[in-house]
Structure formats: structure tokens, C-alpha cells
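Quick one: the structure is below, questions incoming.
With one protein chain held back, the other chains of the complex are shown just where they sit.
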Amino acid sequence: MLKYVLHRFMWAIITLWATITITFIIMHSIPGDPFAKEGTMPESVYENLQRHYNLDKPKIVQYFFYLKQVALLDFGPSLKSKTLTVNDYIEKGFPVSFHLGAQAMIIAVFFGLILGVIASLYRKRWPDYTSMIIAIIGISVPSFVLATLLINFLAVKWSFFPVATWKSWSHTVLPSIALAMMPLAYIARLMRTSMIEVLNQDYILTAKAKGLRKNAVIIKHAIRNALMPVVTILGILTANVVTGSFVIEHIFGIPGIGEMFVKGIMNRDYPVILGSTVFYSAILIFLIFIVDVVYTWIDPRIKVTGASK
Amino acid sequence: MGKLLEVKNLRIDFKTYGGEVHAVRGVNFEVKQGETIGIVGESGCGKSVTAKAIMKLLASPPARYKEGSITFNGKNLIEASEREMERIRGNEISMIFQDPMTSLNPTSKVGVQIMESVLKHNQISRKKAYNHALETLQLVGIPQPEKRMEQYPHEFSGGMRQRAMIAMALVCQPKLLIADEPTTALDVTIQAQILELMKDIQKQSETAIILITHDLGVVAEICDRVVVMYAGKVVESGTVLEIFQNPEHPYTKGLLKSVPRFDMDKSVPLSPIIGSPPDLFSPPKGCSFYPRCDYAMKICKDHDPEPEDVGNGQITACWLQHSMAKVMNTHTATNVGGGTKR
Partner (left out) sequence: MAGKIEVTEEMFIPAENNFQEADRISRPTISYWSDVWRRLRANKLAMTGLVLIILLCLMAIFGPYMNGFTYYEQDFTKKNLAPNAEHWFGTDASGRDLFTRAWYGARISLFIGLMAALIDFMLGVIYGGISAIRGGRTDNIMMRIAEVIYSIPYLLMVILIMVVLKPGIFPIIIAMTITGWIPMARLVRGQVLQLKENEYVQAAKVAGAKLSWTLRKHLIPNSMGPILVNVTLTIPTAIFAEATLSFLGLGIQPPQASWGSLTNDALGSILIGNFYQLAIPALLISLTMFAFNVLGDGLQDALDPKLRE
């Protein structure tokens, strides 16, 4: 088990390193110098930049300096702000983005599992069809469309919720729903398929043949096994929530890292883009690593054989 | 010995995408207390469906109990409520399945899976249930039962899993054990061991056994009586002795000729029954064995033979038993036992 965890961790680090390197190469292949002094750039900002990125040194030296800075969690100054560094942005934005993302994931997992289980138990009857219509809508309607629909109706027309920004809990409802719909739909569909497959397994018949109640069979034997494939896609779904969050944060005007990233792109603030990409990647790779470990931990078949797959 | 189970004129259909499958079409047999009966027949002839029907384990839909009764200890199970069935399953009737690799829950400890049954049917503490499960594991010949209780199914070999399944089935001392091809999925040597175990159980306990198999050798070894099924019907039944020595139904004869037996002259070549069982979507109007029968007569095509007692409690459903057939076909009668028309 420990060996497996270390093995996965090593690969997580390698992936992170590859991401940083690729990001660095992409950023430095921009035609012209992205860090060149622009007309409007204050002198002090430019000096910060030059110092931080060692712009006077060769590219390869810059690369190693950059690796070192990232390892020390230092993402450097912003192009557009005199005083705030990328780290300041992340520190301010992360709690907000984390709150939004976590809330969305909780909604997605909770309702997704419920819908999936219900659909599988009432197969080819109305609860199944209803759940799957919700799932199809969740997959078909892009989050930004859903977000604008929610704003248009629930906030502007009927005023159930505030239109935008991030102040009280009621401000978090619409963005969380908009962000949760897609992973919710995927979880519901996968859980349904997985449940149907598990319910057809022999061991379910064995459990029934023991005289267990239908509910006991479903809860103790079916759901636990059906959850396994769902756990494996949680990493990818979290990645989707994270990348979905910059669109949602931008639409709702939420001051998270996503919004900072979008603004960075629109302003061509390269240090911000670079910093947030690396930060996002680190978080995602870490999450996928966690999901992997959790999966190994809950599936007894993997524990003993060590690094299976 | 009293009657433990009586299945009467059982008919079961499945509603499917392509139409209705008439899987069981009037099955009759009974099991006395402590007796071992074998149900034999080619695959697809409705053995498993019959077994699951007794436990009321067929999901409905698609299954439908169309007709008949299943009387267990004087109670018609077809009319029993789900609650009553839950009390019977695993407690009075239990079942083991063909493939031990898939019939245990992979994410739950074997010990827990066995204890589950004990705890469901007895008002006892977990500690007592644990001890009871442990004893049963020992009983079915699993070494180091304490360690095994804590293991997951994937840590067991196929034979060990089937032993664990048997332990799970026996842990509440049921009156009837249904074993649906318990050895088919196992290696030959393991098969023999499991069979030995079944024999021990038979001797040591009062449990009646329904052993489903397509291996006549197994039947000869441990069964008291045999029920031969074909295309959803019982075509012949009787004691092991009668069925093996005086098979009357051409299908039974065919089955006996298609497997090697220790009591058979080695010079007689094995001959499998040619052809395949009929489509159960639209079973034939007449005798379902007609398209494969060496002795088929004109009447067999459109008229289904009724089961008849042919003496010594042997029951056969075949027109050859009709008095007129015996008169008309003195020539075929001499054929019985050897010749084929092909």
C-alpha cells in the first residue's frame, strides 16, 4: 500500500514538472517578448519583472530559476499591478474558489448518486426517465448557458437570488448549481450504469438468497460496489469543475482565482496566467493523486496486489 | 419420510425484448425430508429458473409465475409475501450458485458475509454469530478459519470460495439446500473435493438437497432420485437405480449414452444427442423432443405426451408408453437400446 502511494506520488510530481515545463515553453514561445516593456508599464513594475524572471539571463537559466521559484511557491509580480503579486491574488482568490468548487462538488456527488441509484432501481419507469432527462440536460447545456439562464430567470425576473458577486450564502447558490450540473449529470449516468451492472451480479442474488431485505441488499451490497467506478472519475470531474469555474466566476463576478485567470488572459498579464495555470495544475494533479489513493484504500482487491492496473 | 417440497405444474414465462420466453412449462416433482434429488438436463432447459423460482428469486418483471404451486412445509410459496420469503431464504431453504468467482461480494469480508445470514435469522449477539460462522467454516473444511474470516473473496481460491458459499448456505441449518451446478465452474480435482463435502453434509445433517447438474456421474454418486428436464418440462423422473438401468424416455437414454459411466461397457462408443433444444419463444405444439428423437411417431408431432407412472414410481412423458405404441411398434421396440434412424 505504502509503496503504491509513493509510486503514485512520484508520478504526480513528474506530471507537475512536465506541466510547469510545457507551460514555460508555451509562454516563452510567444512571438516578441511577452515581458517586454510596454509604453504604459510603470518603471517599478518592469524592474520587479526583470528581477523576478532574470530576463537578462539566457532562457535555460530563466527556466531553472523559474522551477526553483515555483518549488518555493513564489509566482512573482503581476504585470498590471504595481503592488500586488500573483501570490497575493492566489491568497485572496483561493478561499473563494475553493468554497465555490467544494460546494459544487458536494451538490454534484450527492444529487448525482441519488439520481443514479433511483434511476437504476426504477429502471424503465418514470423515475428513471426523469433522472436521465436531468442528466442529459446537464451534459447538453454548457455551464455558461445554464448560468445565464439561472441569472435571467431566478435572479433578474423572479429575484429569488442575487444576480452576481459573492457576499452572502444566497450569492453562492446559483453559481454552485451552474457549476455542479455537468459533473452531477456524469455521476448520475455512471452510477446508474454501474448499479444496473452490479444488480445483475451473482453476489446480489447470493445476498437475496440469504434472506436479506431488499433495502439491505441495495445499501450493503449494491451501492458500495457500484461506487467504485464513480470514485475513479471524481478526479477528472474535479478538473472539469475547476476549469468550469473560471467561466462561472467571470459571469457571476466572483472574486476567485478563475476570475483572476480570465482577467489575466484578457489583459495578457502573463505572470498571472503562468502562475494560475501552474497553481491549478498542482491542485488538480494533487486531487487526482488523492482519488487514486482513496480508490486503492476502499477497493480491497487492489490493496494486496499493490500497484495493479 | 414426510414431504418437504412439492412443485406442481409450475409454469414461468419471461417477458423480453423479442417476445415471451416460456422457460418452465409445467414442472412437477417433490422432495422428501433429508432426500437428495438430482435435476439433470442440457443447458437452457429451465433448471436454474426452476431453482430460483422455489426461492422466489426471479425478478418480476421480466419473470411471471403463470401457473402452479410450490408447496414447502405445507405452505404455498407462490402466495407467500416478500416478508415471509425473507424469513425462509437462507434459513429454511438456501442456495449455492454455479460460479464461486462471482457469487461472493468482492468488497466485503467473507466472515461478514457469512455472519450476515446468521444475524438476519437469529436473535443473537455478534460474538455468537461470529463463533457460529467460524464453526461452519471449519465444518466445510476451510483451514485457518480465523484468518479466513477476515479475508476478502479474492484471497480465496475457486474451491475455497465454493466451500465458503456452502458454509454460508448451511450456517442456519436449512431444511433444503439447492445447489445449482456447484461444481461446473471448478477444476476436476476440486470438483471431486466439493462433491465429497456435499456427501458429508448429506450424511451429517438432515438437510434435503436439490442438486442441479448436467453431469450424470455426479447424480449416480450422490442422489436418491433424478428428475430429467427438457425444454422446460420434466420428461422423466424416478429413483437413480430405475433411471440408470431402465430409462424409458428417449431423451434420458440419449443423455446416458452421451456421458461416460463406470458401469458401462467401454466398447460402446459415446454418442452425443444430435441437434439442439427447441426455441422457448415458440415451443413446439407436440413433444418437444420430436425433432431430435430416434423413436418419433406421427402422433408426437402435434400431441404432447402426458406424464405417466410406468411402475416403481418412475414417471415418463412419452408416447412410447401408450399401449397402442407398444402394439404398433414391435419393431422399434427391439430397436430401443441401440439403433438409430440416421
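Going in written order, the chains are labelled A and B, and every chain counts its residues from 1.
Just so we're on the same page, contacts are C-beta pairs under 8 Å (C-beta built on N, C-alpha and C of every residue); 3 or more make two chains touch, one makes a residue touch a chain.
What you see is a predicted model, and the numbers here were worked out from it, not measured in a lab.
When the missing chain is restored to the complex, the residue among B:Phe29, B:Phe244 or B:Trp319 that touches it is B:Trp319. The omitted chain makes contact with just one of the residues B:Gly19, B:Gly217, B:Gly275 or B:Gly311: B:Gly275.
Looking at chain B, the residues touching the absent chain are 16-17, 26, 62, 274-276, 278-279, 290-293, 295-301, 303-304, 306, 319, 322, 324-325, 327-329, 332, 341-342.
Panel shows chain A; residues 11-12, 14-15, 18-19, 22-23, 26-27, 29-30, 136-137, 139-142, 144-145, 148-149, 151-152, 156, 193, 196-197, 239-240, 242-243, 246-247, 250-251, 262, 265-266, 268, 273, 277, 280-281, 284-285, 288 of it touch the chain omitted from the view.
The working rule: only the chains that are shown with their structure count from here on.
Note on chain placement: the centre of chain A and the centre of chain B lie 54 Å apart, centres being C-alpha means. For chain B in complex with chain A, the residues that touch the partner chain are 52, 55, 57, 82, 85-91, 94-95, 97, 99, 102-108, 113, 116-117, 120-121, 152, 154-155, 165, 168-169. Listed in rising order, the residues of chain A touching chain B in the complex are 201-203, 205-214, 220-221, 224-225, 228, 298-301, 304.
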